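A single protein chain has been omitted; all remaining protein chains appear in their positions.
Here is subunit A:
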Amino acid sequence: MAKITFITSDNETIVAEGTTGNVMELAVKNKVKGIDGDCGGVCSCATCHVHVNEAFWGAVGAPSELESDMLEFDDNVSDYSRLACQLQVNEVPDGLILKVAK
C-alpha cells in the first residue's frame, strides 16, 4: 500500500492510496486534474506528466530513454519530470509527493 500525494497546478492536494497498477491510473481514479492518461499508459501521449518532489527523486529514479525522450520537449519539463504511467504504485516510495505539470 503506497500513499501518494498529488498537487495540481491549482494547488489542490489529493492524497491517494493504492496497491497495484501505475500511478497515472491511480491519479485518474482519484480525479487528479491535469492527468489524463489518454493513451492508456503506454508512454505515447505525455498527458500524465508530473514533477517528483526532490526529496523522493533518488528513490523514484530517472526515466527510461523512451520516457525521457517524451519529456524533453514537453511543456514545463524539469529535472524531476516523470510520466506517471511509467511509475508502478507498488514500486514507488510510500508518502511520495508529485506535482502535476499541466
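The rule is simple: a contact is a pair of C-beta atoms (placed from the backbone, for glycine too) under 8 Å apart; a residue touches a chain by one contact, two chains touch by 3 or more; residues count from 1.
The criterion applied here is as follows: contacts and distances are computed from a predicted model.
Chemist: What protein name does the UniProt record of the undisplayed chain give, "Heme-copper oxidase subunit III", "Polar amino acid transport system permease protein", "YdbS-like PH domain-containing protein" or "NAD(P)/FAD-dependent oxidoreductase"?
Modeler: Its UniProt record gives the name "NAD(P)/FAD-dependent oxidoreductase".
Chemist: May I ask you to list the residues on subunit A that touch the chain which is not drawn?
Modeler: 25, 28-29, 31, 36, 38-46, 66, 69-70, 72-74
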